[in-house]
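What follows is a single structure, and I will ask about it in a moment.
Here the complex is missing a single protein chain, while all its other protein chains stay put.
Then we have chain A:
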Amino acid sequence: MHSTIVRGQNVFGFFTTVCFVVAALIAASDLLAPRTPKATVAVKDLQVVRGRPHYYSTKKEEYAIIRFSLSADLSSLFSWNTKQVFVYVSASWPNSTLGDAGKGEMVNEAVIWDTIITNPSADHLQNIGPAAMKKLVRSTKGKTIDPSRGKLELKNQKAKYQITSPDGKLAETDNMVLKLHYNVQPWVGVLTWTPQIEFGSWKKVKGGISKAFKLPAIKAKKVVEKKSA
């Protein structure tokens, strides 16, 4: 510590140690915050149509268009260390082609809808226009965390993504269910997904799975032929 440079090095060196320890404490503080999400998912409307994966494709696939209702309370996922929560709804169904060898059924799963919920501390990271950003920031003025953003009420929500299966066949698929998943992205620490086991004060999602349903047959083509010369 005899000269300016040595003092600067020493202070900065210990600063990095303090940083690391504080970051570890912040990450560990997440374990103290109970996570008790609950949700109900219900299918509202189902449709199967035929379409092309892209404009120049000669292959036609079957796409499921799903409407659903979601009522979720994820407010317990928002603590001071939460940057954002990624919420997504998937459709899953048993895979008849891979379920052999007596190893139980394989499951196909595809995401049909998702959203990002930011904590107020991460609002500036949202990729939205200036007007929407202003509104978002003003909605939680003065608050550092806003658990009420974790409450979702979707009624007859249209899916963002139309899904198909690897073999392109989806009509009349039975035993399909919708599931709610989430992914908590902290400021410091590890990403955590929907837990499959109870872990301390982190509980599994209460509900969050719809009743099994069966997709309808392909929608008949409308017989409205335009007269083109």
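We adopt the following convention: a residue touches a chain if its C-beta (ideal position, glycine included) is under 8 Å from a C-beta of that chain, and two chains touch if they have at least 3 such contacts; residues count from 1.
By definition in this document, contacts and distances are computed from a predicted model.
A.B. asks: Between "Calcium load-activated calcium channel", "Integrator complex subunit 10", "Signal peptidase complex subunit 1" or "Rab5-interacting protein", which matches the UniProt record of the unshown chain?
C.D. replies: "Signal peptidase complex subunit 1"
A.B. asks: From the list A:145, A:171 or A:209, pick the residue that touches the absent chain.
C.D. replies: A:145
A.B. asks: Which residue, A:10, A:57, A:156 or A:201, contacts the hidden chain when the whole complex is considered?
C.D. replies: Counting the whole complex, the residue in contact with the absent chain is A:10.
A.B. asks: Provide the residue numbers of chain A that touch the chain removed from this figure.
C.D. replies: Touching the missing chain: residues 1-4, 7-8, 10-12, 14-15, 18-19, 21-22, 25-26, 29, 79-81, 121, 144-145, 187.
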